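What you see is the complex with one protein chain gone and the rest in place.
And then subunit A:
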Amino acid sequence: MLQGLLSMLKRLRSSPDKELRILLLGLDNAGKTTLMKKLASEDVSHITPTQGFNIKSVQADGMKLNVWDIGGQRKIRPYWRNYFEFTDILIYVVDSADRKRVDETGFELNELLNDDKLAGVPVLVYANKQDLALAAKASEIAQELNLHLIRDRPWQIQACSGIRGEGIKEGLEWISQNVKKK
């Protein structure tokens, strides 16, 4: 009886939502802040470029997500490393309509994947801005970023439109599944 009670208490203690530290990275103008605000169900009509970073705690899918949204401009990228520690999930956001900077975004992602501090951290790539006519498909982005070469961690690509709020939930579901597996 006592044991039953104890295990019940234990379950109660562990079930309050898993707390996850999520790092949101990507080039400038990829749509990181918009995605974060959308996660928190906030207005996304007046997003200004992020100087520095924003943090938000969001409840989603039975998880408590502490989302760190770091500015993407070149000047700030050297600071990305300061935020790597204790990261549970890396979300990498790509502007699918920005064909000119495919190489640049691929390069930055590679740098992240090769960093020791982020070793083994599952990565979710959002192929954002699918609402734009010029947007590349998620499968094309996956190929251009060579995602199929990733062997050392779970990864996923998800098409989405931050502005319209489409596809974001599917990404979160993948996160919740991959965290449980850990």
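The rule is short, and it goes like this: a contact is a pair of C-beta atoms (placed from the backbone, for glycine too) under 8 Å apart; a residue touches a chain by one contact, two chains touch by 3 or more; residues count from 1.
As a convention for this text, contacts and distances are computed from a predicted model.
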UniProt lists the protein of the undisplayed chain, choosing from "Conserved oligomeric Golgi complex subunit 4", "Nucleolar protein 14", "ELMO domain-containing protein" or "Small ribosomal subunit protein uS7 domain-containing protein", as "ELMO domain-containing protein"
Among A:D28, A:D61 or A:E140, which residue is in touch with the absent chain?
A:D28
Option from A:A40, A:I76, A:V102 or A:L132 whose C-beta touches the chain left out:
A:I76
Go through subunit A and note every residue touching the omitted chain.
27-29, 45-49, 51-54, 71-76, 79, 82
